Structures are given as C-alpha cells and as structure tokens.
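And then chain A:
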Amino acid sequence: MNSLQFIVIAANKIIFLTASTIIFYILAAIVLGGGLLAVTSRKIFRSAIYLLFSLIGIAGLYFYMNYEFIAAVQIVVYVGGIVVLIIFSIFLTHEAGADMKRPAWTRIIFAALAALFGFALVMMLVRDNEFYPSGAPAVDAGAGSIGSQMLSTTEHGYILPFEVVSMLLLAAMIGCIVIAIKSRTPGTETADNQSRRDAFGTTDNL
Partner candidate 1 sequence: MTNLTILILVPLLTAIAVLLCRNAEQVKWTSLIGSLSQLGLSLMLLVSYMNERAAGNKAQMLFQQKCSWYSAMNIEYFVGVDGISVAMILLTAFVVFTGVLISWKVGTLTKEFFFLLLLLSVGAYGFFISLDLFTLFFFLEVAVIPKFLLIAIWGSGKKEYSAMKLALMLMGGSALVLLGMLCVYFNTDDGSGNHTWNMLAISQMHLPMDVQRFAFPLMFLGFGVFTAIFPFHTWAPDGHSSAPTAASMFLAGISMKLGGYGCLRAATYLMPEGAQEYSGWIIGLSTIAIIYGSFATMMQKDLKYINAYSSVSHCGFVLLGIGMLTKTAITGAVMQMVSHGVMTALFFAAIGMIYERTHTRQVEQLGGLLKTIPFLGTVFIIAGLCSLGLPGLSGFVAEMTVFMGSWERADAFHRFATILACASIVVTAVYILRAVGQALMGPVGNEHYLHLKDAGWNERLASIALIAAILAIGMAPFWLNNLISPDTQIIMDNISRAAL
Partner candidate 2 sequence: MLDTKYIALIPLLPLITFFVIALFGKNYFPKYCGLLGTVSLVASLILSATVAYQYFFVAGQVNGVYQPIIAFKYAWLQFSQNISIDMGIILDPISVMMIIVVTFVSTMVHIYSLGYMHDDPRRATFFSFLSLFTFSMLGLVLSSNIFQIYMFWELVGVSSYLLIGFYYDRPSAVAAAKKAFIVTRFADLGFLVGILILAFYSGTLDFQTLIYRLTNNTDSLQNICAASFMGVSALTWGLVLVFMGGAGKSAMFPLHVWLPDAMEGPTPVSALIHAATMVVAGVYLVARLFPVFSYCPAALDVVMYVGAFSSLFAAIVACTQTDIKRVLAYSTMSQIGYMMFALGVARYGGESGLGYMAAMFHLFTHAMFKALLFLGAGAVIHYVHSNEMKDMGGLRKLMPVTHLTFLIACLAIAGIPPFAGFFSKEEILTAAFNHNKIIFGVAVLTAAITAFYMFRLFFSIFYNKEYKPHEHDDHGHDTHTPHGEAPFSMLGPLLILGICSIAAGFIPFGHLVTSDGKPLETEFHLGFAAGPVILALISIVLAFVLYRKQSAVPDRISNALKGIYRAAYRKFYIDEVYLFITKKLIFNLVGKPAAWIDKNIVNGAINTSATVTENLSETLRPVQSGKLQQYAIYFFAGVLLFAVLFIYLWV
C-alpha cells in the first residue's frame, strides 16, 4: 500500500476517536484499575478507597449507558452504604494502618494464572459468540417507569420479587442484630467485654 492511503486511514481513526469513546476508556480504566488496586494493595484502608473508585467508575458506566436510575442506585447503595459499612468494619477491627500479610507466592501465582486463563477462555467464547439483538424498540428506563413496573402485578410486574427481597432484608437485619448485639449472657461475657474495649479503643484512635 502506498503511504497516502495509510495517512488517510490514520486520519479517519483520529477523527472518529470521539469524546464518548474517550470517556468510555477513561471509565474502563478507572473501573479496572480501581479493582486491580483494590485487590492488590497492602493497606486495607487504601484498598477500600480503591474499591470506592472502582464502584464509582461502574456508576459512571451506567450513566454512560444512560441508565441514570441504576447509576444513582449504585452510588447510593454501594458508595453510600456498603463501602461505608466496610470502612466502619475496618475501623472496628482496627487494622486501618497496618500492612496486610502477603499471601504465599505460589498461591498468588496460581490464582493469577487461573484468573488469566479463565479470562482468556470467557473472552474467547464471548468473541466467537454471535449475539442476536431482539431489535425491539427501547423502553424508557426512567425512575418513574421502573418504580411503576416494580410494583405492578401485571405482565412484567416485579411485585413478588420486591416482596421477597423485602423479607430477605428483614431477615438479614434480624440476623445482624442477633449476631452483632452485645450479648449479656455469662457464657460469652468475657469475649464481649474484650471486644467492646477493643472497639472503643479503635474509635478513640481514630
């Protein structure tokens, strides 16, 4: 091929490299980078923060696919809920500053290899696979429609799962209370006092 054609193609590429593309790559970088750092960093508190970034990046992806509602839920529940919960528990177990012990190299290597292999496998399958879009017109995914559909009992109504998940939340709540509550029974007294002292101790250090 002659140089001219080459230049043309390259130019096309540069032109079509639009803003949205750049945004996507940035988001992907945030998500994956955050994830990677979260699972590799030796400081537990930092890895929590990296997790936070990664989750936010994911929320960004949802925005990017203009599912604003989901993105909002993601931010509220994950960023506002889970990560905070995790951070609190990190404080409770007062290992915020400490380095985590390094796992055995063999395990790291094996896990890495396995993960890579799996990734390669799945990626290959996904590439080879032919996805068939339904081609149906996109429906509105706004908060309103989602809410109404969530509570409807008609076709595509999600009332039953909604109820079930509410039961689940109830159960989880009760479970947490029972487990985490400071029991007064003599049987577990010592352990509890111990842990209470530690807990306060931790918060004081904070």
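What we mean here is this: a residue touches a chain if its C-beta (ideal position, glycine included) is under 8 Å from a C-beta of that chain, and two chains touch if they have at least 3 such contacts; residues count from 1.
In picking the candidates, the idea was that all candidates are chains of the complex that A comes from, given by their letters.
Given the structure is predicted, the values throughout are model-derived calculations rather than measurements.
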Chain A in this complex - touching candidate among 1 or 2: 2
Residues of chain A defined as touching candidate 2 within the complex: 103, 107, 110-111, 114, 117-118, 121, 125
